[in-house]
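Complex shown without one protein chain; remaining protein chains in place.
Labels A, B and C are assigned to the chains in the order they are written; within every chain, residues are numbered from 1.
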């Protein structure tokens, strides 16, 4: 038994000072001046006690064809843990036609089990849909895989009818369909055209993926979801004001069940990064946008229009894989690390700069993603019965983010040199301290697979 | 010490099953399977444990000139308690020019102290503003009176410059300015015109106060608040879709710090009530509106556009005072009872009919009003350190609302004969059971005056 | 030389009483009390003198694979003329890949030249786009074919990149890209699903083409056009409120160069027609919608949000071709006649019922389509120098629309039995009276091919 003593406990309503008694990995009691028994006492005075981060958008050990993400489930989750994230839901891409979905689940268990150091779940990533898909999906639901993602771009994109079918199935089952929203045809055309014109510098990565083509895909998803009876629809990594505007308009027209995620990189950087010498680090899809987009996304968070901040953590070495794009952005693997930086960057740029409240921080980093993906109230909330996944956070200190203090296997951080307000002092997973002053002190494989339920 | 055992605890995030230990009137611990000591145990299995209701819009013992509200602070708060409301903030109208504000505070303490059976605070109601007003207001702030209301209609209405000054002062102090939003000139004209035309039936009460004249006043308040630097503005008893539309548009333009209240009567009844034989019961301002307005207000609650459900409890006997309006609606005292019915009606019509979630119910009846008016986290929330104001609510039972089972001194209920889902089994105020199966078992005068703080 | 004497001349600004002198087929003078010379005088007292109708959406002699439209350029244009339409722009579908565009132009000249009795132009209908398309398009521009249409549904639909390229090319050239806006994938899926489920009655035609799937396609077009630098985009036969809403929102965001067309059938009928015994008559795409859509489209016209009323005239015999759909709506050729009814139905339902003004009538039936498609100021306006295409219209009389008085080769009218306000007394084409009291008195082949210019 452990007791967290005298911390400032942060919930989605506000804060209060109190103690938390942990028993068998769960929050057992929350109270004032609880009498300490024999248990281990952690003094939290002056610290925020936050729910452990829930990052529902990671790509560990992912093979993208031209490269493989350099974090496996061990290094990636150590990074997560050190960054205050105690739960991830990773993207598990299903194999080619004919390959049963269950096969990939087994494969992902092989990749993650015994390695992950935070708790983890898997999203199913639909790269095709055939006549067996939906029955297989029902089986996976039983195994706790209750969210499925589709792409609107890339070769393995779903067509609009498949999107519709997936939404309907998720509505029926109570699951969550998630989508990468960019228009395929126009982007493909622009990429080809730029290459033909010799416009292969990193900035053309951004230019080949216009904001309007995100907004288009968002609008399309929303219309299809509306036709599917206001089926749930979760839009991953929203990056543009114009996409957000479509969401506002749909909600103003009365559409329900729209969930929106953005990522720290879209809140903090703009496309001028593509003019830097190390621009390849920032090649990701969607690309970095304009300052006006950053501002709009912050407003979206502040107005509760965006529910989740994920990372799209998908790291490639700058010195190795990213260099494939040296002469041609289309050859550069898309993706960047972020699982380790998310909580700190969002706290510092968001809460400390008074763009969002502390309660909103807790909602978008933990409570909302847990709810959206069937993890609540086991994860994402500080209340009796929940897993004792907690962060002790000192808001008074500052820290400089730098690769040399980071745990991800990748060779860079997007935020090199950024001074952040606040410091993670301790991270607890199911009651055990697994991170102490930026040092991982847990055990390989301690992470448990999460059998997820319905969305709420 | 008391323990509430095994209830379904409802927060603004969701629900969980747990126990609550109460010590010295406050929530001391919340946990799972807490070991009961010597304390009194209340079995809450299968019951919702809700935060006690916070009704921030009551008019106890109010003299409106042509009549006096028939509930004093004793009968009115007994009614509140039996209806699950453990905190009220009552409207204390300041006297004529020259009369210092402090005088009325003393008067209200005389009216309430020793009588009230739930905790209570006072809003200051500005019927004029002069050169001393704002310095006196600062003194009242010290005494815990941190919200001030103005009318945009009635003889004692504030003009637009006074509204502006009040908003600025409240912004400076961290208080909350509240407003009754209806256009004075046009309504006065229409009332006079109808009377001249012999149109004095109750329906003309509604027709003399058009929806557009609420929307106009709302728009005016919002513009003035925006000019005052997005000063806070709290709109009491919003009753129309067109008023809500103004609020939506202001928020869409980026305006912050807008708080909106509606009341159960505007959610449940429409103006056809003014054609009933007992129409005088429903004479209140603003009047009942159209079905489309009801629908819009429910949507406003569901979309978090409306933050608070208050009552505007202002009861007059149907058989006595209300009969003054028999031949002329303008002679009828405006107002109706509601403090006893609010929680049950809103639960039944809102939660049970799936128009709002249980979390939203808790927010609009307790958490949000407590936050808006400087009572949070003492009131409005179930967390350690908060006052143990709790309701044990059985959602499985039903009840028929009828005057003969009610405690208000008034001789009718608006909801006579309405069957509601759910039943209040127990109400606790600061840890003490004060209502048991619809019987008030507390003591006269047990209510404490609330020294309120800043809004949040 | 001819003079129209004493008519009420209708322009897009208003009306005035005056005389029109015609010389060499053109309007030579407009004035008050012009002295009649030796010319023929037509007394127009008490008549509206309207610009001849411009119908920019017809399908004469069209082969849709499963059937051929039963009006050729002779019968179809006689019908047009009798209905007050003196200009059509017909849809000329280009052949398969490899077939040069010019080939089809020759083919269409063969179909139309020497037959048409009103003036005519051709839209190019892109059923594919390849590397030669745009250079061929430039050649066609020289020949006066300056608008090109793409479908977003059907097998020959364009993909989003082709849409983008077409818009850009049109922007560059000053031409007009037009689009049939419906989502292909979802509609195809629904049609297939309904057939599999045995849901083959006409109502399923409507259900397989949901309103949201029009709105989706509209939104997509608008986003692509916006990305193409606010390229012009012309949406044919808009049928839904939700589609119109997308257009409103885009314009509210500042997007320019959006042109919208609807058709009389979408203004007058709703989907309940699909429950009638003769439902097959009304099988067209998009399908008839709901009453709320009709209402919204009328508002769109009244607020200048919709610029054009075309017909999508594409007639099939009810007794013959339409019967293919008897057992399965998917086998029924899509389309219905309308070129003969447009002006009368729109006047009667629109102007006479005070939904739109007389000036708006003139704009949407003549001036705006002429401007959009490079025919202005030769067509669509009453001013010196314009072709003397005129209608003498008696607003005081009424008429019953019935097939037996109509000229189209098809065996039915959608409006059988409808009493319309107003009667076309005379129609002039380039100064010659070609219709007199509903009798065509012109000559076969008198219509001239229109070498169109840039849009404005």
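FYI, a contact is a pair of C-beta atoms (placed from the backbone, for glycine too) under 8 Å apart; a residue touches a chain by one contact, two chains touch by 3 or more.
Bear in mind the structure is a predicted one, so any value in this text is a computation, not a measurement.
Note on the chain not shown: across the whole complex it touches B, C. From the options C:304, C:327 or C:397, the residue with contact to the unseen chain in the full assembly is C:304. Of the options B:68, B:220 or B:403, the residue whose C-beta touches the omitted chain is B:220. Residue-level contact of chain B with the missing chain is found at 159-162, 164-165, 183-186, 188-189, 210, 212-213, 215-216, 219-220, 223-224, 226-227, 245-246, 249, 253. Listed here are the chain C residues that touch the chain not shown: 9, 11-14, 16-19, 21, 26-34, 248, 251-252, 254, 299, 303-304, 367, 371, 376-377, 381, 383-386, 456.
Simple rule for what comes next: only the chains that are shown with their structure count from here on.
Averaging Cα atoms per chain gives one point for each, and the point farthest from that of chain A is the centre of C.
Among the chains, the centre nearest to the mean of all shown protein C-alpha atoms is found for A. Rounded to whole angstrom, the centroid-to-centroid distance between chain B and chain C, based on C-alpha atoms, equals 58 Å. Between chain A and chain B the centroid-to-centroid distance comes to 41 Å (mean Cα coordinates, whole Å).
In this assembly, the C-alpha centroid of chain A lies 50 Å from the C-alpha centroid of chain C. Shared contact sites, meaning residues of chain A that touch two or more other chains, are absent.
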